[in-house]
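Heads up, one of the protein chains got dropped from this complex, but the rest are sitting where they should.
Chain IDs A, B, C and D follow the sequence of writing; residue 1 opens each chain.
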Amino acid sequence: MMRAEAGDLQHSIAPDMRDTDLAPEVLDRQLERVWGTPATLWGILATVDHKRIGRRYVATAFIFLAMGGVLALLMRLQLAGPERRLIGPDRYNQIFTMHGANMMFLFAVPVMEAIAVYLVPLMVGTRNIAFPRLNAFSYWIYLAGGVLLWVAFALDMGPDIGWFAYVPLSGPQYGSGKRADIWAQMITFTEIAALAVAVELVVTVLKQRAPGMSLDRVPLFVWAMLVTSFCVIMAMPAIMVASTSLILDRLVGTHFYNPAEGGDVLLWQHLFWFFGHPEVYIIFLPAVGMISGILPTFARRPIFGYLPLVLALIATGILAFGLWVHHMFATGLPRLGESFFTASSMAIAIPNGVQIFCWLATLALGRPVLAAPLLFVLAFFFTFIIGGLSGVMVASVPLDTQVHDTYFVVAHFHYVLIGGAVFPLMGAIYYWFPKLTGRMMSERVGRVVCGLVFVGFNLTFFPMHILGLQGMPRRIYTYQPDMPWGGLNLFVSLSSCLLAAGFLIFFIDIMRCMRWGLPAGDNPWNAATLEWATTSPPRSYNFARIPVVSSANPLWDEPELLVSSGLRVERRELVISTVAAAVPEARDASPANSIWPFFAAIATTGMLISSIFTPWAVVWGSLPVMVTLIGWFWPKSTPEDQA
Amino acid sequence: MTSILQKPRMAFDLSELPLHGKRSASLTWWGTLGFMLIEGSGFALVLAVYLYLASIATEWPLGAPPPDLLPGTIVTAVLLLSLIPNMLVSRWARQEDLRKVRIGMIVMALLGIAPLVPRAFEFSALNVLWDSNAYGSITWTLLGLHTTHLITDLIDTLVLSALMFTRHGRNPRRFGDVQDNAMYWNFVVLTWLPIYASLYGIPRL
Amino acid sequence: MFAGLRPRRMLLCTAVLLASASGFAVSLQSSAASDIDVGNVGGMTLRLALPIRQTSGSAGRAIFDHDRLFVITPFPHSVLALNLARTDASVLWRYSPRADGMAAGLATGHVTTDGAVLSAGRLFLNTFDGHTIALDAATGGVVWDVAMADVERGETLLVAPLAIDDRIYIGNSGSDFGVRGWMAALNAATGRMLWKRYNAGPDVEVGIGEGFSSPYLPREPDLGVTSWPANAWQQGGGGLADAPIYDAPLGLLIHTTGHPAPMNAEQRPGANYFTSGLFARDALSGDARWFVPINPHDLYGFGAAGSLIPADIHWQGNNRAVLIHPDANGMVYVLDRSSGQILSAHPFLEVNASEGLDARSGTLRGNPAKAAHVNSTTRDICPAWPGATGGTARAAFAPQTGLLYIPVSRLCMDMEARQASFMPGTPYMGANLRIKPPRDSNRRGALLAWDVAAGRLAWSADESLPVESGVLATAGGVVFYGTLDGWFKAVDASSGRPLWQFHAASAIVGQPIGFQRADGRQYIAVAAGVGGAAGAVAQKEIDIRDATAARGYANAIRDLKPAATDGMLYIFSLP
Amino acid sequence: MLLIALALLACKREARELRTDPPATDALNGVVPMANRINGGLPRIFIAQGSPYENNAYQLGQGKRLYDWFNCKGCHANGGGASGPALTDGRWRYGPDPVSIFLTIRDGRPHGMPAFANRLTTEQIWQLTGYVRTMGAYSAQTAAPSRNDEMQSRPAENRAPAATEIRMPPSR
Partner (left out) sequence: MRALATSLALLCAGCTGSQTVLAPMGPQAAQLNWLLWSFILICGIIWLLVMFVLVLALRYAAVPSQRGERRAAVIVGVSVAASALVIIVLTVMSYAATRGLSVAADDPLVIRLRGYQWWWEVTYTDRRPDRMLVTANEIHVPVGHPINIELSAADVIHSFWVPNLVGKQDLIPGRRNDLTFTASRPGVYRGQCAEFCGLQHAHMALLVIAEEPAAFEAWRDAQLQVARPPETIEQEAGRTFFVSQPCAACHTVRGTNAAGTLGPDLTHVASRRTIAAGLLETTRGSLAAWIADPQTIKPGNNMPMVTMTPEQLRAVSAWLVDLQ
């Protein structure tokens, strides 16, 4: 099929045809022919267009968000009153585990990477992400991991060990059945996907930037994703090691976590949190990037303190690896070591402070327009700072011994994750929705959504601080009537309906506006970065001609955007530029659509799921993986293979 | 649609640039580097687990004599020796000398198989089973992880060697692939050295 | 008489049989037989090989009396009286008590019998299922039969009775089932119980009163209660660990007490008196005279297993009535028989479970690094729980050489303490155990010759497998012992030089005896047939892939061949 | 397709039935021994419930816990046997069928196996029965338990202990 396509092209187009002198219409037609995805099943499965995959990724992540939200509502329903019998302990444990694992592994990280998959190539002015087939593969693997987890849950086989899966509860002796294995293998799926995307993003950012986009002209969201991707690369292997060793313990009887044979249960916690803490920043840093992207547009001035913000991003990324022990303050580690981690945990507040102050300065020095995206950013300020400050509290060893594993911590991290990441994410959706769809979202509904979500969120989660201080532990499926928690819990449960209503309207509005929203135009917000320099939604090739950048805010600073010329149009060609100064050094080909990543993902899925049941699956299961990978990488004599 | 239909200002002519970036101008090179970073983190973490378990144990190795040196040392020697042809292949690939690269790839394929033979004996030379205790678990995991890398790179080398003998062989991209493959083999060999030192040295401390 | 010789091939076909050890009167162990000596033992030949055809037992300990040989097989027991006067050694009579099959499940790793005792024309025996029986030695008729132990609770009678004058002394076993240990005296004529004293509990029940003194115990009442967690002594074990002895001049009954239950020592903090020690009691009243804690707060289930050998030796310039006790914990103790004072204590092989005796308190200093804990495996504890010696491995002392011949198991173990819950009639153990050879060698056993006066090793004869048999030291300067791989060996008592050996059809864990017939000729008899802890491996349905099978013992002797399991009685003499 | 197949396989293996109704307990206890008292017929409810004590991971896991708790190890070690016979070798004195194992545990056997009828409930005896059967299995069940957090003794039930060859290097 691919060969036929290639043949067509060669038939009609002269080899080495350049864009230099083509009329815009011809150029568009030709590029669309080369870069486009046919509207067939094959096209859907084989596409490597970062925008299609990014959209899929975002949509899937939001579906998981909605499903995870339903689980949260179920939990609130159960906890609305003492000793309710709506959900039994077994199912409840599955539900809160699913909620946590789903939100962290299937929603938060993937959605951030998904948005980056969509936006980063546009923002750096290139035509596709690096390794687009790997990108396609990563989506299918991610989808398989999510389906695995949810199908298992539907079969009463969902993990019931908490998203942190502490051994020995998740270990071979106390986690009977395959529930913990499903959790652990879901981790493998999502981490493979995340790592693949991280490598793509790093290479895209470092090597595919538009000519002239030196490192000091890179949009802050791109910077944030670069730091995030490095965090992913350094942190995710830890959870892979952890989950693999857990499966080994459970399947072939290794003793990593068996204290009786020289293993250690705290080893799990070290490995898990060495990943788990950076994970928080993997979720938060993209949000920092989103805010840094939204704020200048609505403050109508360039961001204040570009360099400090970049340095703060990098500092956060590095510090994130030095504070995992603050999740383990109650495990009885040596006090001196714990105090070191208190200091490092609190120190991360400093780069966060730099970010906040720079944003405030941007607002103060600009002329803010209170549009929906900015409202979400303001909601972020209100809530995230509460979460950050309660984070300072849990970073203190003695205080943590009182609030650790209570609803105080539940409140804290929802303030950090929803306040710090989901609010900016919703702002980002409102902000970039026109670019994705070509249509505006409703400003009025946006305000309603923002209000509902903001109020609902605070009413739901603020009382949890108090519940925690009143002694309510986390992860309990019920509580006794003589505990003084009933009233607040009912209040929280009722408030959560408000929050849910906000999200419901948000989702409905997205559906509505995708079809009936007002047409947006290329740059509806009059923003400064490159993604607004192309059409909304962008054509398959992103930019008809690769822009040339001479400022950090090209659309503001340059009266007319300069472009480059000389690329071939009968193959997928893009510009490779140097790491620091973004001087073009090659016109390389970008791989064309291929069905092989899809097959490879199916083969990998088969191997990974089977290997929960028998270790030999790794041997025989890797044969189809090998075959599909050879099919993937074997040259097909397309123009893309020319050099 | 308006923006693309306007005649933009051409400021930069890319037409003279090469069709394919080499070394650090190649995306694959960077991608290989990225995956090496991921796997390097993985190796470092598994080694950290080894050291952690050793540090909490009352004795190390646990209930087993230290591993026998011979097979592991043979593997190390073969791997180190393989670096020489590996670098030659890389250089020939840079010179785009197809004949030499073909020979070199066959040599490298053989040198990829060679360490697997003593490696098979290395597992029993550990003197412990993976399910005996945590020491056995971590040593088997370390060795298994590295063996996986040997095998995957061997498969990569084999496929690439086959490719070099097809009509796709004479292509700068292939020569780039050969160089990346050589770089990855260097990585596989170099990661082995700290593993070798830990597996065989720490139990003898 | 020796027409009983049969082709070995036929013997292999005999039914599943179990073998035994014996509990000999000490005088017989160091046989006075003098015509077999170092010079001529090499020419010793087999005179009789008699398969003991029983449904599930083989030769136990043999007793020679007036050309009759009494043989008792392990549980379910059977007593045979053989007529040695006839060339075919025909059976004079046979007695098989009714057996309670449930007891078969109570043998902790091995079903053996410690044999019987002959006194005043009566044969007294303890059955494993809890009966003490007196038989008429001439006819095999039952004189009396009393039930002394409750099998339902896991209580058994493993150690042979001791007959002194008109009294029979018996003690119970079952420490592994949490059975509280006791010692009792029966009237030999009627079987009526004269007294019964417990090895733990309140002073009244233990028999501690006015006449009791011990330099190694705190002067407090009711130590048998206060050295245990509340009420734990009630299921604290401490049954008889090894054969008791009688000291006629002092009128003392000296006996060992077994290990405390459960094996998980964290569940029974305290010294756990009076388990794992040596008791001297007034033989008439049963009142305690002294007690020596050998392994207080016993961490490894040693009990105070090991032979008790009274000897009158030259000790530091004086003649002294001492008690020599090679203990399961790997130390040879020399004690004063009258006071219980420890005169010396030396390790006779590599021991790391303890670090010698505390000079002042006389108690063993444990090695904290080798203590077993819940949730962690303590590795390479030497010796392992079956003990460095003891059980069927009975030592012998030869006054002429001044050497003590100790059959030794040189094994180490990995141990993990586990929470044990007490349910009467089920094992109250609380440990995962895995036994293995010591790190540096595969010589798992030896016969050691220990110079008692000097407190050092004289010589040793190493064996591949643990030595589980008793030792016979003859006046002729020859020492006999058997091995698990079926060799019956004679070595020079002064140097350990091998003199003679014979390959039996099965492992030898029994006690060799020497006797002299009316014709003046000397005979050596030994029972072959794998039993003891090794019997569990060779005969029970043990799966050696489980490293903890047979409480880890299977792992230690996994190369033991399971063939040739029939019980045989061999008699040798010079041609 | 794979997922659907998995789903069907998985249906009952993971559901955790925490409470058995008293009438069901009575019915489960209603094993009719044959004349030899060695084995007998499975109660109909056993099948009707979907044989949870044969293939449900939770029930088998509970059985493994009971094996440890109720001193089975004292006689049978971790399956290798001691004073009681080995359970991992795939040989059964009274046959491998669940009912005979149930009867063995409930009523005891003459050569030393005590009765546990007064120590365990019917449901627990069935859990233990199911677990004991996995110990001597020649092919591992998906639902069979893994190793315990204790001293290593043998390959766990999910590694089909009875199928591995009786030949291993001495574990030291």
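Assorted remarks:
To be clear about the criterion, a contact is a pair of C-beta atoms (placed from the backbone, for glycine too) under 8 Å apart; a residue touches a chain by one contact, two chains touch by 3 or more.
Only a predicted model underlies this, so the values are computations on that prediction, with no experimental measurement involved.
The absent chain, not drawn in this view, touches the displayed chains A, C, D throughout the complex.
For the chain missing from the display, the contacting residue among A:264, A:509 or A:641 is A:264, taking the whole complex into account. Only one of A:17, A:45, A:393 or A:448 touches the chain withheld from this view, namely A:393. The chain not shown here is touched by just one of C:40, C:339, C:375 or C:495, and that residue is C:375.
Remark: the omitted chain is touched by one listed residue; of A:469, A:497 or A:602 this is A:469.
Contact between subunit D and the unshown chain involves residues 16, 18-20, 22, 25-26, 65, 69-70, 118-124, 149. In the full complex, subunit A touches the hidden chain at residues 88-90, 93, 161-162, 166, 168-169, 173-174, 259-260, 264-266, 301, 304-305, 308, 330-332, 335, 338-339, 342-343, 346-347, 349-350, 353-354, 356-358, 360-361, 363-368, 370, 378, 381-382, 385-386, 389-390, 392-393, 395-406, 458-459, 462-463, 465-466, 468-471, 473-480, 483-484, 487-488, 491. If you put the missing chain back, the residues of subunit C touching it would be 225-231, 234-235, 267-270, 374-376, 419-424.
Just so we're on the same page, only the chains that are shown with their structure count from here on.
With centres defined as mean CA coordinates, subunit D is found 46 Å away from subunit A. Of all residues in subunit C, those touching 2 or more other chains are 375, 377, 414, 416, 432, 439, listed in ascending order. Each of residues 249, 252-253, 255, 258-262 in subunit A touches at least two other chains. Here subunit A touches subunit C in the complex through residues 259-262, going by the rule given at the top. By the touch criterion given at the top, residues 375-377, 416, 432 of subunit C touch subunit A in their complex.
Touching subunit B in their complex are the following residues of subunit D: 147, 152, 155, 169, 171-172.
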